[in-house]
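Of the protein chains in this complex, all but one are displayed in their positions.
And then chain A:
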Amino acid sequence: MSPTLQAEREASLQGRRTLLRLATAGSVDDGKSTLVGRLLFDTNSVLSDTLDSIETASRRKGLDRADLALLTDGLRAEREQGITIDVAYRYFATAGRKFVLADCPGHVQYTRNTVTGASTAHVIILLVDARKGVMEQTRRHLAVAALLRVPHVVLAVNKIDLVDFSETVFDEIATDFALLARTLGVRDSHAIPVSALEGDNVVTRSSRMPWYEGPTVLGYLESVDDTSLEVGEDFRFPVQSVVRPQSAVQAPWAASAPVVDGDYRGYAGLVAAGRVSVGEEVVVLPVGSHATIAGIDTPDGPLDVAVAGQSVVLRLDRDLDISRGAILTSTDAPPAPTRDLTGTVSWLTDRTLAVGQRVLVQHGTSLTKAVVKQIDGVLDLDFDARSAPTWRGTDALTLNDIGRVRLTLAAPLPVDPYKEHRGTGSFILVDEADGWTLAAGMAGPTSLRTLDVDPHDTTAEPVTS
């Protein structure tokens, strides 16, 4: 086993290797598929049989070297047309981290794909062509990353070989980008000069740009802070189901599982944000009753503390009427259940959204009927480098629109503002008739900094009853 592989194995077995989710975005012909292919190829994530098949395909196309972009086109139609139709997921790993990459198509109109890929991303890699600099599409993608609160954004200034590895060109683009990122309220951004085709600064440091002292793309991904935003937030736990075994369960496969009796009652779920300890007081929403955590159970034995991202079963010190859809929260600032939901939605289908329309709202583990009360406006993403996105009035939303809507819910939901809680501030809109996913929603004021003072922007009001 090679030393790298050995290190990778040890890190993984000691539970030190972490999982980092990232998404890529860029316009057609910026070289996004090539960059992804290069990342996979130079991290030795491509095995020889796959490589043989793309070499054969590249030769058939008359190319003299393997076209790395072919690594990522999974569908027959994509290979035939040389385009990427839909988000694909790729995997690669280094000694310390495993990466799940959402490879999003870059077509100008596919805002919805970027939203899909970025919704779970910790890092987003945006691509620009060094010859063109920051384009409309870059601004669009960056606005989406800011809206979705992706913690880290990295700009890969690609095809730097075609501008003679010019420091001046790179600096101009990086400055433009940094300004834009600040305008939009992106928390952390960084720019890297690369040539995806030739491999400069993707995985291997380039000797052709001695003026660049920052990390390579992979170096950046390996060193970026991977503590999720959710870990630092207030505790949130959407209840998935109530666990009440009819009798004691024999589990020979789980030797360290505690023995439970027939009176067992627990609440299964995944900690969406923050942490919770045994003995801590929690609020049960939407009812509002209080209880104390009596135990945190897993088949591997009980825990003292559970943190964001962990699937556990919680027991409370008293019997309460809790079912799927309830949310357990910390006693600090629990969200007020409301029937008026205001949020920003990214419209994902070519069906139209109009005022008065009925939809289903899926939030956490609950599903509620809703009616569209008002459409405040649609986000104008055709802003230029010196301005910021603005809202424009509209009565309807359609494919790839990002709009502000107000919904009246059939039952009160404890929704957090998305800019404070990605887990309990997000929702999707579903078509009541055929179940199709219509929109991705972010509750409360938008996280785009420049839009915070928008006149339409009001926080949801609590139900008064």
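The rule is simple: a residue touches a chain if its C-beta (ideal position, glycine included) is under 8 Å from a C-beta of that chain, and two chains touch if they have at least 3 such contacts; residues count from 1.
The rule is short, and it goes like this: contacts and distances are computed from a predicted model.
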{"item": "Hidden subunit of the complex - UniProt protein name among \"Acyl-protein synthetase LuxE domain-containing protein\", \"Cysteine desulfurase IscS\", \"Pyruvate dehydrogenase E1 component alpha subunit\" or \"Sulfate adenylyltransferase subunit 2\"", "value": "\"Sulfate adenylyltransferase subunit 2\""}
{"item": "Which residue of A:Thr43, A:Ser58, A:Thr120 or A:Ser289 touches the chain not shown here", "value": "A:Thr120"}
{"item": "Contact with the hidden chain (one of A:Thr18, A:Thr292 or A:Thr331)", "value": "A:Thr18"}
{"item": "Interface residues of chain A (partner: the chain not displayed)", "value": "1-2, 5, 8-9, 11-19, 47-50, 53, 72-77, 79, 85-91, 93, 96-98, 100, 112-113, 115-116, 119-120, 222-228, 231, 240-241, 243-246, 248-254, 257, 260, 264, 266, 268-270, 275, 277, 297-299, 303-307, 309-311, 313, 324, 348, 360, 362-363, 365, 422-423, 426-428, 430, 434-437, 440"}
